[in-house]
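The complex is shown incomplete by one protein chain, all other protein chains being positioned as in the whole.
Up next is subunit A:
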Amino acid sequence: MTGPLWQLFFEGVWITIQLMVYSALLAGTIAFGIGMARTSRHKSVRFLAGVYVEIFRGTSALVLMFWLFFALPLLGWQLAGIWAGTLALGLSYGAYGSEVVRGAIQSVAPAQREAAIALSFSPWQRMRKVILPQAVPEMMPPFNNLLIELLKGTALASLLSIGELTFQAKLARLSTGESAQVYGIILVMYFVIAFLVTRVMRLLERRAKASIGQKPEKAGWFSRKLPVEELETQIAAAGGNR
């Protein structure tokens, strides 16, 4: 591997990170909007938010990306590749994230909400001052998972010829023919980014939990917890055969 190739890779890493950050911001906004809408008092709001989630969770992120890039221009909107990628990733991971937000909001003890009502907080004050501060720390581990899945999803944008890491690897493979080396290197690069993202998210989790006087749970050496943990609690709650 020579200098120019490394430069190619690092340019790719930079675009990958940009894609990840922009889509994560969009996905986060959607996740909170839709997630809170799903706990709304109004049935119609809950229903519409549910439809959104089922549509964007039901289809494939890659198909959505191709639709935005190839089909949408036929309706008169031509999106630049990077925005089609950002929009597709943001819309689909926003749908997954909204389930996390909804679950965390619903896991806050009902007495907290009742207490806020008794203190005659407005619904918005209730959400902002009482519910969310307790729900957000719960969201951190699943958000970490989604962020890693989102990072992995940015590789899809290479199929729209956006110059992110996987696309740069394709260029490097075509010019050198060293497939094993090229793809080996970028896999390691993705792994390093994922590891750093996980570290940052663990830090945020620790802070969020400390702010309400809790300690974070222990995790493995990579420190990323899979949603299977939910399965364990479900099994435990159901009592198993104990």
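Quick notes on this one:
Everything below uses one rule, namely that contacts are C-beta pairs under 8 Å (C-beta built on N, C-alpha and C of every residue); 3 or more make two chains touch, one makes a residue touch a chain; residues count from 1.
Throughout what follows, contacts and distances are computed from a predicted model.
UniProt records the chain missing from this view under the protein name "Ectoine/hydroxyectoine ABC transporter permease subunit EhuD", selected from "Ectoine/hydroxyectoine ABC transporter permease subunit EhuD", "Glycine betaine/carnitine/choline transport ATP-binding protein OpuCA", "Glutamyl-tRNA(Gln) amidotransferase subunit A" or "LLM class flavin-dependent oxidoreductase".
One of A:F10, A:F47 or A:F191 touches the chain omitted from the figure, and that residue is A:F191. Residue-wise, the contact with the chain that is not shown comes from A:I55, picked out of A:I55, A:A80, A:L119 or A:L203. Only one residue in the set A:L89, A:I148, A:I162 or A:M201 touches the chain that does not appear here, and it is A:I148.
If you put the missing chain back, the residues of subunit A touching it would be 54-55, 58-64, 66-67, 70-71, 74-76, 148, 151-156, 158-159, 166, 169-170, 173, 179-180, 183-184, 186-187, 190-191, 194-195, 220-222, 224, 226, 228-229, 231-232, 234-236, 238-242.
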